[in-house]
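What follows is a single structure, and I will ask about it in a moment.
The complex is shown incomplete by one protein chain, all other protein chains being positioned as in the whole.
Letters A and B mark the chains in the order given here, with residues in each chain numbered from 1 onward.
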Amino acid sequence: MRYSGFKVIKEALTGHKGWKPAWRDPEPQAHYDIVIIGGGGHGLATAHYLTKVFDQKKVAVIEKGWIGGGNVGRNTTIIRSNYLLDGNEPFYEFSLKLWEGLEQDLNYNAMVSQRGIMNLIHSDAQRDAFIRRGNAMMLNGADAEYLDLPAIKKEYPFLNFDDARFPIKGGLAQRRGGTVRHDAVAWGYARSADSRGVDIIQNCEVTGFKIEDGKCLGVETSKGFIGANRVGCAVAGSSGRLMSKAGMRLPIESHVLQAFVSEGLKPVLPGVITFGAGHFYVSQSDKGGLVFGGDIDGYNSYAQRGNLPVVEDVCEGGMAIMPMIGRARLLRMWGGIMDMSMDGSPIIDRTHIDGLYFNGGWCYGGFKATPASGFAFAHLLARDAPHETATAYRFNRFETGHMIDEKGMGNQPNLH
Amino acid sequence: MIINHPLLGPRDSAEFVYLGDAAMIDRPNPETASPQDWHDYAYLRENPAGEHRELWFHEGGDRSWLVITRNTLTHEISKVEIARDVARKMGRSK
Partner (left out) sequence: MTQKNRLSGGQIDRDTTLKFTFDGKEYEGHKGDTLASALLANNVRLMGRSFKYHRPRGPLTAGSEEPNAIVELRGGARQEPNTRATTAELFNGLMAKSQNRWPSLAFDAMAINDRFSNFLTAGFYYKTFMWPAAFWEKLYEPIIRKAAGLGSLSMKEDPDAYDKGFRHCDLLIIGAGPSGLMAALTAGRAGKEVILADEDFRMGGRLNSETLGIDNLAAADWAAQAVAELSTMNNVRLMPRTTVIGAFDHGIYGAVERISDHLHTPDAGKPRQILWRIYAPKTILCAGATERPIAFDNNDRPGIMLASAIRSYANRWAATPAQRIAVFTNNDDGHKTASDLHAKGIKIAAVVDTRPDAPLAENYEVLRGAQVIDSKGRLGLTFAEVKLADGTMRTLECGALGVSGGWNPNVHLTCHQRGRPAWNEALAAFVPGDTLPPGMTVAGAANGDMSTHGALTTGAAAARKALGLKGKAAKTPDAEDAPVTQTPFWYVEGCSRAWLDQQNDVTVKDVKLSHQEGFRSVEHLKRYTTLGMATDQGKTSNMGGLAIMAELAGKAIPEVGTTIFRPPYTPTAIGVMAGRMKGMEFHPTRLTPSHFWAKERGAVFVEVGNWLRAQWFPIEGETHWRESVDREVTATRNSVGVCDCTTLGKIDVQGTDAAAFLNKVYCNGFAKLAVGKTRYGLMLREDGIAMDDGTAGRLAEDHFVVTTTTANAAKVYQHLEFLRQCLFPDMDVQLISTTEAWAQYAVAGPNSRKLLQKIVDPEFDISNDAFPFMACGNITVCGGLRARLFRISFSGELAFEIAVPSRYGDALMRQLMKEGEEFDVTPYGTEALGVMRIEKGHAAGNELNGTTTANNLGMGRMVSKAKDSIGSKLSERPGLNEADALKQVGIKPLDPSKKITAGGHLMNADGPVDAKHDQGYVTSAAFSPSLDSMIGLGFLKNGAERLGEKMRLVSPVTDLTVEVEIVSAHFIDPEGERVRA
């Protein structure tokens, strides 16, 4: 069923009887060519591209809960490709390009809204680093724009310019950055994948892998054994728990990141703003809520909730940079599991077990990567070779010394 | 969170800085370790969903490193030890 304005009108006039489920609710088959574990954004996107671009026919996505229930349903919705390093920038730029065509690709309005992202600069060293980054972005074909103080003042007159502990000195903008309606991304990919024959099996938990002679033959699940030629794991914050079932230790720690939304307000923010001297970034949703966040809490956690010190730290950053939000009210805060990798960059790679593939370690940046992650993982699963933008995301980079460390924090995940 | 410091009693966790898995105490022997040992030490983590032994530094206090046993699902802290004692028990010396 195609969605369109005409369809909406027609259904409205005929009692909305024609709307069908956005995806089926199938029972698992005995065997698939490819089984993807994880019905989050990345897993569902992988299924979409496997069937749409890589011509795969027998694909299943298995999800222990409900689709879209992980980080794709619990993030601050930002998309951008403002990375510094060559291992990252082409990948995220590829992702941004996929975002730009997503609605038409999926026939689903995920509200990709390129209202821009602005990284504020507060020191000379930060300016040097951001200019280097802006140049790296442009040399990789992405857009970047350096703004001096008068330009920032003109565009963001409500920021704190007069009474700032760390005065704003400029900013690096990416106009093509922005936000996306996050749940709709999962639903759009799911609906598209389902329409191409992918079985999306919810409430089906993987309890183990069937591995014989170094080859993965399928997965044991709460709905029985499901055979597969290839198994791809894209389970974000559950990676540690899942891969331990295959006997693997990962270069990953799971941490909690909190995020926040305010009550609905009339539009005040043009795009995404990040405060370079504090731990605060913010955008405003189409419904009017200020969506904001800051640092991870900093300790290993699977609890999906955080603590007050970081809540306060984030709000302090907010008040420091835009003191007009003091009387806006924080409506809800939540916590997600961030799989923080050892260099702050993800892994999309084969494992040492034949037929078992891994996609994870997205730190707090997985949402914006969703389309490219799905595409690159689909490429890897279908062709057994990494996609050209994801060649650096290998397990062995820590052995060889080819880390992709944007922040320069080394092997301490909570600092990335 | 509240960390019950063995010497100082209950302290707010905001006084502490977190490092990570207490396995970092177990630095490979530079005489004998292979590159793989060094890689595994520096980069691989158990990352359990459950009890986790981990290193916290009392930066806003007595500057001691502690090994804290904390459940990563509930945040319950079941044990707090002085890291130096743990290190010695693990056979570390000079």
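What we mean here is this: contacts are C-beta pairs under 8 Å (C-beta built on N, C-alpha and C of every residue); 3 or more make two chains touch, one makes a residue touch a chain.
Keep in mind it's a predicted model, so treat the numbers as computed, not measured.
Between the chain not shown and the residues A:41, A:188, A:218 or A:346, the one that touches is A:188.
Within the set A:56, A:81, A:119 or A:140, the residue that contacts the chain not displayed is A:140.
The omitted chain makes contact with just one of the residues A:53, A:151 or A:328: A:328. Contact between chain B and the absent chain runs through residues 1-2, 17, 19, 24-25, 27-28, 30-31, 33, 35, 38-39, 42, 55, 57, 59, 63-65, 74-77, 83-84, 86-88, 92-94. What chain A contributes to its contact with the hidden chain is residues 3-5, 7-9, 12-13, 16, 19-23, 25, 65-66, 68-69, 73, 86, 89-90, 101, 103-104, 107-115, 122-125, 127-141, 144-146, 158, 160, 163-167, 172, 181, 183-184, 187-188, 202, 262-268, 277-278, 286-288, 303-305, 307-308, 311-312, 315-320, 323-334, 397, 399-403, 405, 407-411.
The definition used in the following text is that only the chains that are shown with their structure count from here on.
Taking the mean of the C-alpha atoms as each chain's centre, chain A and chain B sit 30 Å apart.
The residues of chain A lying in touch with chain B in their complex are 240-241, 249-254, 298-303, 307, 309, 342, 398-399, 411-414. In the complex of the two chains, the chain B residues touching chain A come out as 1, 13-14, 18-21, 35-36, 39-40, 42-49, 52, 54, 70, 72-75.
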